[in-house]
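Some chains have been omitted; the remaining ones sit where they do in the full complex.
As written, the chains take the letters A and B, and residue 1 is the first residue of each chain.
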Amino acid sequence: MFFQVIDILGTIAFAISGALVAMNKRMDPFGVLIIAFVTAVGGGTLRDVMIGIEPVSWMRNMTFVYVIISSAFFAVLFRKRINYLRKSLFLFDTIGISLYTVVGIETGLIAGLHPLICIAMGTMTACFGGVLRDILCNEIPVIFRKEIYATACILGGITYFLLLQFFEDRNILFVIVGLVVMTVRLIAVRYKISLPTLYKKDEGIL
Amino acid sequence: MFFQVIDILGTIAFAISGALVAMNKRMDPFGVLIIAFVTAVGGGTLRDVMIGIEPVSWMRNMTFVYVIISSAFFAVLFRKRINYLRKSLFLFDTIGISLYTVVGIETGLIAGLHPLICIAMGTMTACFGGVLRDILCNEIPVIFRKEIYATACILGGITYFLLLQFFEDRNILFVIVGLVVMTVRLIAVRYKISLPTLYKKDEGIL
């Protein structure tokens, strides 16, 4: 119950973030809906398809479909006033990636995958909705360029496997991992920490 | 038989539309062939992969492979004179999305998915070949921005489920749904109706 509420809050934040980017690109209502959808379920869809869980998760859980459609609708209606929600949305988003990371790791474990692959699946679940959103909007994905975002998920994943042996009760471990992801992200945003960009002038090697 | 002829006409229209966009981007023959292919089978491929029908449909039906290769070849050879075919191609394309919508809905139903998901699958089958084409050509997908295209498919899908209870014979229902999609699209193009674009200035919320 508790987890489901969090999951829905995360989905709302992702869907609204997608809708906002789409409106910023002057898309029509259909485009806005699709981008909201892809942002919210894209990461999990890629994960499911690559692991072989099909039909993919969101097709079997209508709650998320309704939540996403409502969120997109809400974002369109209140697009002029959504700035007042800036802080709430950032919080939802941060909660969302924390939970999505844990869900992705879990899915990988159930499929019997190697810990490193599980961490990759957690990060993909949390981050690749945003990557797909940026590709559809014809941008270089923002998380490849300037934010501690995926890094928070990766650190959460590493924490998971470091602590795995000490916890009988997975639920407590999940909460800890979620808190690690959130803390890293919040600190990075608060103190404007980002990874350095690497640069290599194009000399046409390959 | 009747349906298969329509399916092939749709595939021809999609493949030629892809080849034209690729040539407009100054691609080489290989690029033109790939874009023609992706435009024609991309929507169905995404649908199959997400539902779990693998190997995906076009790998098991060589007719479509031959039709697409021939269409791309034709588009390249007659690229200077293809304007004379403008109206036929538009008609094929409109017939194509009507049929693809129905095929997508059917596929969803057979997989036991919820009606809303089936409508999404129908729309995806009809429209996402064009979306993938635009991504590969580094454009924001045109259907997100300015055309009643997906909307026609969605209205067709809604019609399907509204009328489902009244028809014993699925074939008649399919024809009706196809006609709805075609009519909406033709009216929209004839009277230059499009969805309004939504706009939200970027204030960097998330």
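The criterion applied here is as follows: contacts are C-beta pairs under 8 Å (C-beta built on N, C-alpha and C of every residue); 3 or more make two chains touch, one makes a residue touch a chain.
None of the values given here were measured: they were computed from a predicted structure.
**Student:** Taking the 2 displayed chains as part of a homomeric complex, how many copies does that complex include in this file?
**Tutor:** For the whole complex in this structure, the answer is 3 copies.
Here is the rule we go by: only the chains that are shown with their structure count from here on.
**Student:** Centre to centre, by mean C-alpha position, how many angstrom separate chain A and chain B?
**Tutor:** 29
**Student:** Which positions of chain B touch chain A when the two form their complex?
**Tutor:** Residues in contact with chain A: 49-52, 111, 113-114, 116-117, 131, 135, 138-141, 143-146, 150-151, 154, 194-203, 205-206.
**Student:** Going by the contact rule at the top, pick out the chain A residues touching chain B in the complex.
**Tutor:** Checking each residue of chain A against chain B gives 13, 17, 20, 22-32, 34-35, 45, 49, 52, 54-56, 59, 62, 65, 76, 79-80, 82-83, 86, 89-90, 93, 135-138.
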